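Structure, as structure tokens:
Yeah, one chain of the complex is gone here, protein chain that is, but the others are all in their spots.
As written, the chains take the letters A and B, and residue 1 is the first residue of each chain.
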Amino acid sequence: MLENYLPVLMQMLMAAGFAGVTLLASVLAGKSAKRNKMKDSAYECGMLPLGEAQPRFSVKFYIVAMLFVLFDIEVVFMYPWAVIFKDYVAVFGAAIFWWMLSFVGILLVAFLYAWRKKALDWSS
Amino acid sequence: MVTLNHYLLVSGLLFSIGLVGVVVRRNILTIYMCLEMMLSAANLTLVAFSRFRLVEGLPDYNAQALVFFTITVAAAEVAVGLAIIVALFRARQSVDITAVEKLKG
Partner (left out) sequence: MSPLSLELGLGLLGLVLLLVESFASVPRKLIAYAAIGGLLAALAVIVSGAAGSVPDSLKEFYVVDPLALFYKGFAIIATLATIILSLEYAPIIHQFVATHPERTKEAGLGEFYSLPLFVCVGMMVMASAVDLITIFVALELVTVSFYVLVAFMRRSAASLEAGVKYLILGALSTGLLVYGMSWLYGMTGELSLSGVAYKLAHWEGNSAPILFAVGLMLAGLAFKVGAVPFHIWIPDVYQGAPTPVTAFLSVGSKAAGFVVLTRIVGTFLTPGSVVAGPVIQILLILGGATILLGNLAAIAQTNFKRLLGYSSIAHAGYLLVALACIHTGGLKMTSGEVAAFYLATYLPMTFVCFLILSAMRAKGYGEDIASLKGLGRANPTLGLALAIALASLAGLPLTAGFMGKFFVIFATVLEGYYTYLAIAVIGAATGFFYYFKVILAVYSKPDGPSEGPTPDLGLLSKVSLAVFVAAILVVGVYPDLIRFALVK
């Protein structure tokens, strides 16, 4: 009975581990030790008011939105795959895993391309 | 009781609104939204038909597979479309349909 909850426990451990590792990595790799004026100021709600009330959005937002839509929507294929995974892994074995991984590989190519073309580079 | 006909009516309305919008609207972004609405109408029709066609007590999921593909294709179309519209805006400073009337004859 209790071992049915093992996957849940594993997922919780993985989630906690991922969050911990990310936080740790940002402390180690980032420049969190450096102090500056902004960091030392008292935190208040929201941003300091800057610029006009109705600014025209930079075209960069569109690019990020487009990339988000593209990568986000692919989950639609992973969800049904995950639902039938257990039934089909008995029939096809590990192959069903590699099929989805090849699909993710195509997404990876798209991601690498977007990265190299500086689509993710906010400052350029 | 909501029946199949109700769903079909709503999806038909959605489709018609989209089609009319494509024809009468002048802002390209609005036209694009109307086009997406037409695809959503098709999706709603598919899901409704699938829900009301029971195979061994379960909905017929084949049509819902088509819905997934339609959603993805619509997303790809949006991405490419927005990119083209943004490029057009950079060139013409306008997204009005009258900005694309140079080619004729």
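By our rule, contacts are C-beta pairs under 8 Å (C-beta built on N, C-alpha and C of every residue); 3 or more make two chains touch, one makes a residue touch a chain.
Just so it is clear, the structure is predicted and the values come from calculations on it, not from any experiment.
Asks: For chain B, which residues reach the chain that was dropped from this view?
Replies: 8, 15, 18-19, 22, 28, 31-32, 35, 38-39, 41-43, 45-46, 48-49, 53, 60, 62-63, 65-66, 69-70, 73, 76-77, 80-81, 84-85, 87-88, 91-92, 99-100, 102-105
Asks: Just the residue numbers, please: which parts of chain A touch the chain that's not shown?
Replies: Interface residues of chain A facing the absent chain: 106, 109, 112-113, 116-117.
Note that in this section only the chains that are shown with their structure count from here on.
Asks: Round to the nearest whole Å and give the separation of the Cα centres of chain A and chain B.
Replies: Comparing mean C-alpha positions, chain B is 28 Å from chain A.
Asks: Which residues of chain B touch chain A once you look at their complex with the stated criterion?
Replies: 65, 68, 71-72, 75-76, 78-79, 82-83, 86, 90
Asks: What part of chain A is in contact with chain B in the complex they form?
Replies: Against chain B, chain A makes touches at 59, 62, 65-67, 69-70, 72-74, 76-77, 80.
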